[in-house]
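Quick one: the structure is below, and I'll ask about it shortly.
Removed from the display is one protein chain of the complex; every other protein chain stays in position.
Letters A and B mark the chains in the order given here, with residues in each chain numbered from 1 onward.
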Amino acid sequence: MSTHTSPIRWLRRAWPVVVLATLLALGLAAPLVSGAASLGFFLEVLIGGLMAGVLYALVALGFVLIYKASGVFNFAQGAMVLFAALATARLSEHMPLALAVALALALMIGFAWLVERLVLRPLVNQSAVSLLMATLGISFFLEGFGQAIWGNDIYSIDLGLPKEPMILGAKLFEGGILVSRDDLVAASVVGALVLVLGLFFQKTATGRALRAVADDHLAAQSIGIPLNRIWVIVWSVAGFVALVAGLVWGSKLGAQFSLSQVALKALPVAILGGLTSIPGAILGGLIIGVGEKFAEVFLGQALAHWFHLEGGGIENWFAYVLVLAFLLVRPEGLFGERHIDRV
Amino acid sequence: MLYRENGQFKTSYDADQQLLPIAQDRWFVIALAAASFVLVPLAAGDYALRALIIPFLILTIAAIGLNILVGYCGQISLGSAGFMGVGAYVAYNLTVRVPQLNFLVTLVLSGGAAAFVGMVFGLPSLRIKGLYLAVATLAAQFFLDWAFVRVPWFTADSTSGSVSTNPIVLLGWSIERPVDKYLLVLGLLCVLTLAAKNLTRSHIGRAWMATRDMDVAAEVIGVRPVVAKLSAFAVSSFYAGVAGALWGFVHLGSWEPAAFEVSMSLNLLFMIIIGGLGSMVGSYFGAAFFVILPLLLNRVPEMIGIDVSTAMKSHMEAMIFGGLIVFFLAVEPHGLARLWAIGKEKLRIWPFPH
Partner (left out) sequence: MKRNTAMWIGWTAALGCAASLAVSAGAEDAKAAKEQFFPLLVYRTGPYAPNGTPWANAKQDYLKLINARDGGVNGVKLTYEECETEYIKTDRGVECYERLKDKGPTGATLFDPQSTGITFALTERAPVDKIPLLTVGYGRAEAQDGMVFQWNFPLLGTYWTGADILVQYIAKREGGPEHLKGKKFALVYLDAPYGKEPIPLLEERSRTLGFELVKIPVTSPGIEQKAVWLQVRQQRPDYVLLWGWGVMNSTALKEAQETAFPRDHLLGIWWSGAEPDVKDVGEGAKGYTALTIQYGAGVSKVQSDILKYVHDKGQGTGPREEVGTVLYNRGLIIAMLSVEAVRRAQEHFGKGKPMTGEQVRWGLENLALDQKKLDALGFGEMLKPFATSCSNHIGASYARIQTWDGTKWVAGDLYEADQKLITPMADKTAEAYAATKNIAIRTDCKS
């Protein structure tokens, strides 16, 4: 078989993706072209969307890690973020922040161990649906447990991040372009995290073992990799990611119950990227972040103008509908592995 | 000894295929129905009817619907509350704009509207499976949430976004007292349960179960996935729509879009997991469990004498739900219905062990 597909052949196979991408690009350019937004504001929303997307990707990384290594979709990731944030916030009231973070990390590792013993081991070999429901149960439990111990108020996490924004290009654009400083710091944290995770997976023995387990459980077991210990490690790493996400989001919003709702936004990000790919999660996050903000700001105004639907709230469903449309054309996500059904 | 099946020979195919082949079962169900229609209204107080029994009955209808989709057809759906909302709002609009319609007709129409919406949002199931389908149904849920809040047509242009209903009048019978509401919902539940049970025993039910067990193999032997999956979505959403209309009209009286948000979908999913996937009686058990647990949590600490704050009670409710989900999935994946079935099996051969 030839290794070069002619452009026509490729187009015939991939036309749904091309159509979807074109529609999205048109939607992106529409506010600028129609004059609904000045270039400055357009760039502002674009940058804001990219930042928001990176933050979603941070939470989505937890989903990807666990799915990659154990095939379980962890519905409880949001609850883990909440628990880690609450633990840090409350502990830091009694001790220096660094110590509080270390203790919170220890708690997340303990949690990972408990999950492996009490949930994953009894449910081994059950269907994906059962495991999904089990993580749903874990999320309810963890939310209730976290608030029962730490409380329901808004607790602040003070990371010392700068809150005032930067205004760039005030001479070029009217009012300048607003770039949020703490979002920039958060984005660099995410970048650093992805680097650290990448190094961990590629260079360390444990990382290699994790990749082996992700590839093929049985083969990994047959060469002596202890599956149970690997799962504890995976959930601990996901707990670490949840802690970072909890710190970043918690310093933005305050540690409170609604923090777990952020995971509902990160879910489509993980799926869009393809559940087994870390770069996919980042790219998916960027796409959804931008798409969401554009839909909320511009599509909302368009709807208000044409259909008298006084704007707002599109953010909640846009990411999901976008992912739905994408899954229809490419069921495995951006970088996911092709799933082949066998009878 | 109790279940003396001696002498119960069937002489026709119809008799063999009836819903309750064992005579004792038939008598039990008839007695249960008689007790529900006659004894319960006499014995139960207004509060028990209003706060426990009526929500239990309505949630059972919704749980049966979701069980058909998730338990019998194997398609995960996290958007069932959205379809309930469709039923509720369509019923509201019909009673406001076409008040002459009989309420039962309104119910059927609102169920039909929900079925249509369910089919539309079920179309992705033809391409997407499993977890990804769950995300697709979440898209339906959030979109419907938004539509109810934003599109003024749904709430008949109410400025506050909340709608309120007048008491139902059915052929001159004004349904205001809890007893009347109870009888209406009970009657509807009986009819709908019978319909669902028969659907699952028919060829379409077998198509659903084939799709759930091995969808590719089912397609190979001629079960059309379009028909199977979309019909499951349609029937499930019909039930959800009827349940939603009853929830709004009979139980709540007035509601906002927040009454049908994603937490209700998750609760319905819990109900059918704990009750038992793929089982009619499991829907009943799950709904009963869901309604009783908060009440237990409220009463038991008082009875023991421990003072628990309302916040802690909410948290414990969440913790117990979550813990029980995991427990049931690990110990008895087929839920309370399986325990019930085991019990019946034991009763059939009692006092012999096997």
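In this text, a residue touches a chain if its C-beta (ideal position, glycine included) is under 8 Å from a C-beta of that chain, and two chains touch if they have at least 3 such contacts.
Computed from a prediction, not measured in an experiment: that's the story for all the values here.
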## Note on the structure
Considering the complete complex, of A:77, A:92 or A:147, the missing chain is touched by A:147
### Task
Among B:30, B:98, B:292 or B:349, choose the residue that contacts the chain missing from this document, as touch is defined above.
B:292
### Task
Tell me which residue among B:18, B:102 or B:164 touches the hidden chain in the full complex.
B:164
### Query
So which of A:27, A:122, A:207 or A:312 would be touching the chain we can't see?
A:312
### Missing-partner contacts on chain A, residue numbers
37, 41, 44-45, 48, 52, 147, 152-154, 156, 163-165, 167, 175, 178, 180, 182-183, 252-254, 256-259, 261-262, 265, 292-293, 296-297, 300-301, 310-313, 315-316
### Query
Which chain B residues touch the hidden chain?
45, 47-48, 50-52, 146, 149, 159-162, 164, 251-256, 258-259, 292, 295-296, 299, 303, 309-311, 313-315, 331, 339, 342-343
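Methods note: only the chains that are shown with their structure count from here on.
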### Message
Measuring centre to centre with CA averages, how many angstrom lie between chain A and chain B?
### Response
33
### Query
Tell me, which parts of chain B touch chain A in their complex?
74, 76, 124, 127-132, 134-136, 138-139, 142-143, 145-146, 149-152, 214-217, 220, 262, 266, 269-270, 273, 311-312, 314-319, 321-326, 329-331, 333
### Task
Using the touch definition up top, name the residues of chain A that touch chain B in the complex.
73, 118-119, 122-123, 126, 128-130, 132-134, 136-145, 147-148, 152, 264, 267-268, 271, 275, 303, 308-310, 312-314, 316-317, 320-321, 323-324, 327-328, 331, 341-343
